[in-house]
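Before I ask anything, let me first share the structure, which is written out below as structure tokens.
Omission of a single protein chain aside, the complex is shown with its protein chains in their original locations.
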Amino acid sequence: MIVNMRGDATEEQVDHIVARIKECGCQAHLIHGEERTVIGVVGDIAQHRSELETLRAASGVEEVVTISHPFKLAARSVRPEGSVIDLGKGVTIGGPKIVVAAGPCAVESKEQIESVAASVAKAGATLLRGGAFKPRSSPYSFQGMGEEGLKLLRGAADKNGLLLVTEVMDASQIEVMLPYVDVMQVGARNMQNYHLLRALGEIERPVLLKRGMSATLEELLLSAEYIMSGGNYKVILCERGIRTFDTYLRNTLDIAAIPVIKQLSHLPIVADPSHGTGRRDKVAPMARAAVAAGADGLIIEVHPNPERALSDGVQSLYPGQFAELMDEVRAIAPAVHREV
Amino acid sequence: MIVNMRGDATEEQVDHIVARIKECGCQAHLIHGEERTVIGVVGDIAQHRSELETLRAASGVEEVVTISHPFKLAARSVRPEGSVIDLGKGVTIGGPKIVVAAGPCAVESKEQIESVAASVAKAGATLLRGGAFKPRSSPYSFQGMGEEGLKLLRGAADKNGLLLVTEVMDASQIEVMLPYVDVMQVGARNMQNYHLLRALGEIERPVLLKRGMSATLEELLLSAEYIMSGGNYKVILCERGIRTFDTYLRNTLDIAAIPVIKQLSHLPIVADPSHGTGRRDKVAPMARAAVAAGADGLIIEVHPNPERALSDGVQSLYPGQFAELMDEVRAIAPAVHREV
Amino acid sequence: MIVNMRGDATEEQVDHIVARIKECGCQAHLIHGEERTVIGVVGDIAQHRSELETLRAASGVEEVVTISHPFKLAARSVRPEGSVIDLGKGVTIGGPKIVVAAGPCAVESKEQIESVAASVAKAGATLLRGGAFKPRSSPYSFQGMGEEGLKLLRGAADKNGLLLVTEVMDASQIEVMLPYVDVMQVGARNMQNYHLLRALGEIERPVLLKRGMSATLEELLLSAEYIMSGGNYKVILCERGIRTFDTYLRNTLDIAAIPVIKQLSHLPIVADPSHGTGRRDKVAPMARAAVAAGADGLIIEVHPNPERALSDGVQSLYPGQFAELMDEVRAIAPAVHREV
Partner (left out) sequence: MIVNMRGDATEEQVDHIVARIKECGCQAHLIHGEERTVIGVVGDIAQHRSELETLRAASGVEEVVTISHPFKLAARSVRPEGSVIDLGKGVTIGGPKIVVAAGPCAVESKEQIESVAASVAKAGATLLRGGAFKPRSSPYSFQGMGEEGLKLLRGAADKNGLLLVTEVMDASQIEVMLPYVDVMQVGARNMQNYHLLRALGEIERPVLLKRGMSATLEELLLSAEYIMSGGNYKVILCERGIRTFDTYLRNTLDIAAIPVIKQLSHLPIVADPSHGTGRRDKVAPMARAAVAAGADGLIIEVHPNPERALSDGVQSLYPGQFAELMDEVRAIAPAVHREV
């Protein structure tokens, strides 16, 4: 950690900072430059990180530069070889196999979900996706089928040998969801819902944590850290597009987040090109790009009749399109030493 | 609502859309242009809005353009003269008086909060602000004093004739907070925590709803709509800075949001130049700008000893600086026909 | 084109708009909805586009919605099969072959450029890249070798059977550059330098047009249109990263721009993962992603001694790394039915 003093900082101000650094049990190294004094801080910084960072509020301080990352359990150095997470029924993510989850935005009926589940299973998906509790920006939009939806999802998954990933919106839903769900999804809007994250840290079920619409990767990893610090290490990250000035597509899928996360963390990362683009015909090229960049998996929206979907119809693939996408992904995977 | 067909849409595709529009109980007006056919939709669109919008997923459709806003209760047209909200003890917001809330980021001790409360009351603040439950991006940061903090906040507010605004992070906290709190604050990270918003719709206490870091103003108003659709109309909006490419300051305070909200909605809007800038010396100019642009109030962080603050020290004013800021705001207010 | 009148628009205001539409030689179709009147405009809109769009400044008008794109010559519909552009010496771009340009950010000396040219040619590059005129944000940074640099670049390219792409910063440089350069590059900062674009429209040399840091894809295509409207149709677009809130990397490479451009335009598009990431170790995964998403080519920075580079050392590959990247691209290409 480095404390940059202002050019006009007084000797008293420098001494004060040095004293505060010692108060935190660290050592201060002074470097007197031509323009200003810089103080290098050495010692157990992690232990006193926030107290030391607050010194930027002291008189005479220009900036406090922290070099190390604030996340610990999620850091690559904890498991340099990368985490392989067991999702159940012999399925793992983070290893050589690219794992694909597919299904509708929301479960709408028994017929709908069973039809989708059958088709995505046949095309090679490993997990069924579909929401029973739906976060919608308008209170007047369809809010999901609730527990009845969970039952339909579970039934359709089991009938087709699929695992089930579905979204949890509030800590109070966890108990009702546990009997049905293999992977608990945290949506982008809830990435910093710390009550929910802490509650998910206390269960053992894997969590798929989506990046918030304007979250930095450090913030994403800190949210993972909330879950992991409770004891649940089974966290899968998901890049689903960020909000930028560009409005042609719904979001800007930040493909570079994949190699950056691989460098910073040992956690697996998947991509969601459906939300990441918001347009059906852009899903396949972005799915290919994500795999080429090193993604551990994909999560794809598929609906048998998109124009009658109760949500996200515009970005949902027809089942036949999903089967084609799987063929494309199968062609790309070996080039990055992966398989589907 | 307008449905733009693609240039290569077939007659069957156009007919199909017309049939679907009628199915929704609306009328379709066809306009055959040189390049494409456009369909105007007339009737009770609000009733079938999402079904009609999903037609953009149908074959042959280029885009569905919705003209009206999706929020209803929050719309300006509901109360063209603007809402004046009663906060208790005779204080109202949305009228001629500019209401100022001030206090530390978090309550840390009895001494701290009583000292701040006394100084901000003396300088002219009407509400005390301060968090007892703190949403922090790192699980290793100070998370707030909880209920003990609520008691200290209430005591300090009462002793100084102030109302109290403090953040609620989860629906499960509402009950414990109600005996202590005058205005329930929803933080930027929770702007789309719909469980929380629905729960706040069921109480009668005023809610200060902060704009999410990358939320559009339409999304902010839809979140207000979640609260209002439950029956609680006492919603105060808060512009607190958005995330942009510019990193010199912590956020970009979107001052234009103030007149835009005034046009779109009847709800009062306040500005938070502390989070909006993240730097102590930028708070006063941005507070002046917000008032000049028409804000109904301000929320300002003040701490007696910022360099030892457990959070947000860098953007907290010293009590003396807050008193100066109040003088500046008092000078600006009459120029916009307001008073402090 | 659709003119949405405000809910409170008067009959006179509607009549006025209808009259103005007729004045432009178009027809107006009125649709009277429950909330507002909408006017559909039919006829030769392209001819009067800006006059019609300015009607949004008239009283009673809420918004004017234009459906068609403002670019003409660059539109996909002009050449639905896509453009294949001849770069000289039998090299074409836009066809099945993925074209790779590689070289240093700037030419610095004869030794440097000849060493790089030899190594990238050996690894499979088709063009040599390298700047002789350098746009630098600081006036105190290295500004390039000028014409002397052009000579060195040409020599190194010829010796290794490469074509040469290099940046033109101002219309006044075109004449001196023509004898040396195969492809004229327009940098991101100059994407809307209309004098330069017009001047490039008057020559016959191919132009590589980089997307501005915050340019929409429509703006990029309009800049291409400036060149094409002068008669030079040999325009190659380049996605080189946009500016977003995310600061971990230098820019956010917008991979989705590739399939979007392919839909909107017939022009070839290449990706620049060097500027798009700003970090050497992120170049290869993003190059793979770009190819998987359908890019027609790549432009890559390579330097024999990055830490002594006069610019962009941090993002420059070592020659050996570039050879590895070419192998990875060769592995991906067949999966998208391309070759290198």
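Order as written gives the chain letters A, B and C; numbering starts at 1 within each chain.
Assume a residue touches a chain if its C-beta (ideal position, glycine included) is under 8 Å from a C-beta of that chain, and two chains touch if they have at least 3 such contacts.
Computed from a predicted structure; not experimentally measured.
Peer 1: Just to verify: which one of C:S115, C:T166, C:N190 or C:T277 makes contact with the chain not shown?
Peer 2: Selected residue, touching the omitted chain: C:N190.
Peer 1: Which of A:T244, A:S274 or A:S316 touches the chain that is not shown?
Peer 2: If we include the chain that is not displayed, A:T244 is the one touching it.
Peer 1: Which of these, C:Q27, C:T54, C:S109 or C:Q263, touches the one chain of the complex that we don't see?
Peer 2: C:T54
Peer 1: In the whole complex, what residues of chain C lie against the chain that is missing from view?
Peer 2: Output for chain C: 20, 49-50, 54-59, 70-72, 135-142, 169-172, 189-190, 192-195, 198, 213-214, 219, 222-223, 225-226, 229, 243, 280, 306-311, 313-314, 316.
Peer 1: What chain B residues would touch the chain not displayed?
Peer 2: The missing chain touches chain B at positions 214, 216-218, 242, 244-249, 252-256, 258-260, 263, 276-277, 281-282, 285-286, 288-294, 328, 331-332, 334-336.
Peer 1: With the missing chain put back, which residues of chain A would touch it? List them for me.
Peer 2: Residues touching the hidden chain, for chain A, are 2, 4, 7, 29, 31-36, 38, 40, 42-45, 62-63, 65, 67-68, 77, 214, 243-245, 247.
Heads up, the rule we're going with is that only the chains that are shown with their structure count from here on.
Peer 1: Considering only mean CA positions as chain centres, point out the chain farthest from chain B.
Peer 2: If we average the C-alpha coordinates per chain, C ends up farthest from chain B.
Peer 1: Report the chain ID whose CA centroid sits closest to the centroid of the full protein CA set.
Peer 2: Closest to the centre of all protein C-alpha atoms: chain A.
Peer 1: I'd like to verify one number: the distance from the centre of chain B to the centre of chain C, where each centre is the average of its C-alpha atoms, in whole angstrom.
Peer 2: Averaging C-alpha atoms per chain gives centres 39 Å apart.
Peer 1: How many angstrom between the C-alpha centroids of chain B and chain A?
Peer 2: 26
Peer 1: Centroid of chain A to centroid of chain C, CA atoms only: how many Å?
Peer 2: Computed value for the inter-centroid distance: 31 Å.
Peer 1: Give me the residues of chain B that touch two or more other chains.
Peer 2: Those would be 214, 243.
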